[in-house]
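I'd like to ask you about the structure that follows.
Complex shown without one protein chain; remaining protein chains in place.
Read from first to last, the chains carry the letters A and B; within each, the first residue is number 1.
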Amino acid sequence: MSKDFEQQLRDALRPVEPEDGFEQRVMARITSEQTRARSKVTRWVSVALAASVVFAAILGTHEWQVRREQEGLEARKQLIEALRLTGEKLDVAYQAVNREPQPPPDNESGA
Amino acid sequence: MTMNALFRHSIPAIFAVLSLSAGVASAADGQLKLPNFDSLTDKASESVTITLDSALLGLAARFLDPTKPEDAAAREAIQGIKGIYVRSYKFDQDFAYPKSDVEMVRKQLIGPGWQRLVEVRSRKEQQNVDIYILVEQERANGLAIIASQPREFTIVNIVGSIDMRKLHELEGQFGIPKLELEQKDGPKK
Partner (left out) sequence: MKASDTWSADELLTRARAGESSAFAALVRRYQRAVYSIALRMLNDRHRAEDLAQEVFLQLHRALDGIESDTHLAFWLRKVAMNRAIDRMRQESRHGAEPLTEAEAAVDETAEDDPLLKRRIEELLAQLPPAARAVVVLRYQEDLDPLDIASTLDMPINTVKSHLKRSLTQLRARVQGTAIVEDIR
């Protein structure tokens, strides 16, 4: 009896075919999914590209500003150093002149 | 007249020279051809190489803080200046640098327009300092300082319209002494 029932089950659960055109419907869905995925990728690539350009521009500007600031600070440092050295040498000249011996008093009185 | 007085009176004399030298031929743009001292950099115990053209001066000016007296004075001092070039070397031995290089610079200052303002020769310290200005159209359009000692030499070349009064105002900011600008005597002939 058990064997008969199991066979009855097998008969009842015999595989069945889907409705005609199943394969075409699957292939159509695949094509549609690929198109959607491609446009999604294209959109994503466009967005990523635009974002990259903006990011690169921001980064480039920032780097340029940082570099410019470093150059500016270095130029300021050089300017201060140049003026310091100039002042130092002018001072040497001034001090040297100041150290010149005074003429003897009798020279002046004799003049 | 003492040298002190001479020096004190030399600044007013500059202005006299300036006024007298209106017709003096222009000496290029006041920029000296400085020799290539790269080979000295390794030999020197200290070296300063400063090359500030007008673009870098403009950039430096933007980074000067007007609230700091030193920066404010520097900003004033560089008004009208087109370039500052400094070469300064110190050595551990006497005359480790070729005198010919320094002389080559000095020779350029014999050219038209350049006037020697101050000449200091100290035998004791073996120190020489020469200050030159380039006079063009009644204005000092260039400044050159050549200072040399056995173990060091410095060349300063400032290009552009130099306002000596502003240099005077740098007093105390960069170790520059207060120069007597009052014209007590007449211009030195």
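Just so it is clear, contacts are C-beta pairs under 8 Å (C-beta built on N, C-alpha and C of every residue); 3 or more make two chains touch, one makes a residue touch a chain.
Quick caveat, the model's predicted, so the values are computed rather than measured.
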item: Left-out chain, listing which of the shown chains it touches; value: A
item: Residues in subunit A touching the chain absent from view; value: 2, 5-6, 8-19, 22-23, 25-27, 29-30, 33
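The criterion applied here is as follows: only the chains that are shown with their structure count from here on.
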item: Centroid spacing, where centroids are CA-atom means, of subunit A and subunit B in whole angstrom; value: 45
item: List of subunit A residues in touch with subunit B within their complex; value: 68-69, 71-73, 75-76, 78-98, 100, 102-103
item: Complex interface listing, subunit B residues touching subunit A; value: 2-4, 6-8, 48, 50, 52, 56-57, 59-64, 70-71, 74, 77-78, 84, 86, 88, 118, 120, 122, 127, 129, 131, 143, 145, 147, 154, 156, 158, 167, 170, 173-177, 179
